[in-house]
Structures are given as C-alpha cells and as structure tokens.
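Here it is, the structure in full.
Removed from the display is one protein chain of the complex; every other protein chain stays in position.
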C-alpha cells in the first residue's frame, strides 16, 4: 500500500499551534489506494462524531482561523459546495476559485506555480482538475495538504470515502454485505474506487452492466486477488433480492453507437418502486448524483432511497478529512 | 391569504438548538401574498432593531454556525451581495453558487434534486431562477426554508418587503401616504408586488405610465377590491406635488416598436432637480436600481433621494428574514 507522504513534514511555515504529531496531519488525500483498514476505521470514527455534533449544534470552531483554497478547474457545484460547507461548519474560511481558466492559467501559469501561490494564502488546497495525475503533481510541489476532488478519469477519493461511510452509517458496517454496482461500470471512476475500497472488507460484489460497459478486467483482477467474490450480470432482476447496497450510476448516451441499443439499456436499468418490491426491506439504494432518469422520483420517499442522505454523509466525511489533514482531530 | 406552510415542521434533521416555536421558524418566503399586516409589523420591528445593531456594532453572531446556500441561476450582483452580507453580518456563512448553468444542471439535474442536495450542506436556501414558480417548486421538495430571490416575471418578495421597509423608516409609516409609481408598470414585478403590499394599508396610489406600459387591469382590480384609491396618469407633473413616495422604474427601449415614441417617453419621465422643485419637502424618491438615466445623477445629493439608502434597508430586511426563518429572532 503506497501511503502518501506527509505534505508538510518539518515545515516551519505551518505550525499555528497545531498538534503536529496528530495522525494524518499534513497528509495529502490523492487516491483511495492510500487507505488501510485502520485508516478507514479512524476516519469514519471522526466523521461519525462530527455527524453527531452537526445534528446537535450545527457546527463548531475546530478549524477557526484556517483557510481552504477551493481550486476548481472544472465546475462541480456539488463537490465544491460540499467542501465549502465542510470548512464553514468547522469554523474555517474558504477562498472560492472557480473561474481559473479565465485567469492566471489562461496566461500560461503552470499548476505547480498556481498551487505554490495559493498555499501562501491558505492552509489546505482542494483541487478539481480535468487531467489525470494533476492532484499528485500539485502535491509534489505543495508544502500544504492537497485533497484530490477529482482528476479527470483518474481518482475522486473523497467520493469513494463518503460512499463507504454511507454504507457504514446506514447498514452498521460493510462486512458480509452484497454490493451491487449498476450501470456504466467501464467509465465510472466512482464505481472503480468504491469497488477497490469495499474489497478491503469481506464482501460480495455484483456487477450489472451492458456488454459494452462492463467493469474493466484489470480492476476485477486487482479485487479478485484480495479474495473477494465477484459476479457479472446483464440483468438487475437476477440480483436485486440478495443486494444490500445497490449503487446506481448513469449510463450516458454518448457511450453508444446505436441509439436503439442505448434506449434498451436505459429502460432496463431504471430503478423504480416496481423493481424495489423484490428488494430486501433493509437495504439501500445509492447514487453519486446527478441522476437523469435511472432512479425514478417515485422512489424518493422510500426509506431505502439513501442518495440524498449520501450527500449529507459526504459533508461529514469531508469535515473529517479537513480536520485530520490540518492536525485537529 | 395563503400563508406558506412551515417548511421544516417536525423535521428531525434541523434542531441545532433552535427555538422551534419561534414565529416564522422554518417558513418559506415565496410571495408577498403570504404576509399579513401583523407579519409585516413583526418583520419590520426585527429589521429596525437589526439596523440599530449594525449602526452600533456592525454585526453580531446571531446565526453563527448557520450556512446559507445562495443559489443563483441568473446573475444578480445586487441581490446576491445583499443576501451574502446579510448572512455574514449575522455571523453566518455562505455557499455562493453562481455558475449553476455550467455545472450539474447542464448535466440535466432537476431543480428539486439540486435543492435537496444543497440542503444537505446548508440551513437555508436563497433561490434566483428565470422560471416562474421555481421557488414554489423548490420549497415543495425542500425540508429547509427557501427564500425566493426572484423567479422570472413572477415574484421577488424580498424586494417588495425592503421597498415598504424603506417607506416605514424614511417616512415613519405608510398610512395616509400617496404613493406614485412611475415608468414601466406593465412588466415590472417590482411595482406589482409593491402595489399589492402597500394596499394592505390606507394609501392612495398614482400610476404614471405611457399608454402601452400601464398597470395591468387585473392587479388594479385586486387592489381596488381592498378599497384603495387608484388613479392613472400619463404625466408626472400632474401628481408630483402631492406625492409622498415616488417609485421610479426603468422604461426599456425593447418595449417600444417605434423608437421615436420611446425617446419621447424616456425624456418625459426623467426625475431631475427641476421636477423636484414641485415636490414636497418631506417625501422620498425610490428606485430598485440599476438606473440608466431615469433619475439624473444631480439628484443624488438631494436628501429626498432615497435609492441608495433603500439598498441599505434591503440589508436589514434580509437579515430579519434570515433570522426569522432560522428561528433566531
């Protein structure tokens, strides 16, 4: 397991009275691959505690005086808002940077220079970038912690972490559960990261996808090497009844050459109340959102529909990560 | 009078130690139609107190730990900045969302889904949207309070509330006053809402507009049914001397087919020092801004020019509304 190096080790610019010996202090969050079982247990304990604090008093001043540079080279209202709220609920402040492309960068500034400028102002950098490897490049140059909020088709580790936290909070844990991933399993970084993460535990994974959008064999091999049972399906009906976690993703029209084929797949994979009759009473339906039809709105009032609660777990997960890398949890 | 339902009644997600029995706690602010005389009196008492606090100490921590999602599908620097400042002067934080169209929404996400995501992060949502009825739709789905900051040609209730608050603060009340509305009375949601709101009181209303931009008869009927005297004019000279509140709006070129007609109307309705010689010594000139020539800059130093103070009253009105719907006033 490659663990990302502490980003600010021995850095004389960053004391601010932090607990420098706190676990995860100064960490970069770049990939789900950097997390061990112990890490996850620790992070989720913090996230759970933060959830309770938010429910009780809304927020508190743990990160007062700290500043997050929220650096988005691509727009993403959801992720950007989630990190903003996470920082603000902990009493910290945010520098919102959404229009990067119209600015310095369009004058030809490199990512390392932009990051080294922003860390002069901020204490932690959240980066969304269209290029695979951008977060690693930023972390290589930054003295302060970098959190990857999605780098192209690469990784989006905080999404995977919040997905798993959702399962923990909703079902009490992931051990022994059957996780069914549905939709475009070929192109979705979300499902790749989640599959990797749950395979640290004793789970069973089902993949339900049309032939052309199957889970890539190299990821299945990686997961199989950990002894996790994996089965592939083309129909959801076959597995809905045994599923504890149904993770739905969007199937994009652009992936299909034949529109008729797209329409057929799309129709097949809609999760609606009729389908849910075959599902367990205690299970959850998840989705990274936005959805555009693959889960019917009629399902929203079903207690098993966990996708909006999932957004809320994202808040607590990101609060935990910010607190940890800043040495405050 | 249809009063908007409490948005968060019995909602277990929202306690945070709020006074759940506080009046207006959890209310949506969607339309001026939802306010009774008693509501207005209460809101303006709070707004007046907040005005005094701001004058004395700038702000305080009434909404500390609370987060506002400022969701603007259309740009509006003025309204967006006003809500941001209102939240910040009360010690709260803001998630600014200005570029919605480039983001999730362009991926096809529905307004209800966007709103249900944002309320996972925030405590109250301010919504500006180009579509009539958008605020109501958002409120139907949201558990947390929604404040309408303008939905197309529909409503912009906080504008009307701040307009009336301006009259209260500047003239000591609206009872017995003569309110003259000037300009494009056909298309302006601002004057429609204000006319409705002042007609709750014993006032006299003058409408001054060119033939093609007259106040719509259905609104005049609605107001007439409350026993309010209304008179229509084409010339401002006829009524300036009896006017207590002159509310000026912009006449847009695009409304006219004949440019010569536009130029004539435009010239006729300019409020300048010459015209103001005929006005009372104690009266006010208001404008929702931005202006583009309908009030001459020479008038700015006239104490009766209340349009910039009007912006400031907007701050206190919005502070009051945020405090009220969050159960803190």
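Each chain gets a letter, A and B, in the order it is written, and its residues are counted from 1.
The working rule: contacts are C-beta pairs under 8 Å (C-beta built on N, C-alpha and C of every residue); 3 or more make two chains touch, one makes a residue touch a chain.
Predicted model, so just to flag it, every value in this text is computed and none were measured.
Contact with the undisplayed chain is limited, among B:59, B:133 or B:152, to B:59. Annotation: of A:108, A:267 or A:303, A:108 touches the absent chain (contact as defined above). Between the chain not shown and the residues A:26, A:96 or A:188, the one that touches is A:96.
The hidden chain makes contact, of the residues A:22, A:53 or A:67, with A:67. By the touch definition given at the top, chain B reaches the unshown chain through residues 55-60, 75-78, 81-82, 84-85, 88-89, 96, 98-99, 289-292, 297, 308-309, 311-312, 314-315. Taking the complete complex into account, residues 13, 15-17, 65-67, 69, 93, 95-100, 102-105, 107-109, 112-114, 116-118, 120-123 of chain A touch the chain not shown.
Note that only the chains that are shown with their structure count from here on.
Averaged C-alpha coordinates put the centre of chain A at 40 Å from the centre of chain B.
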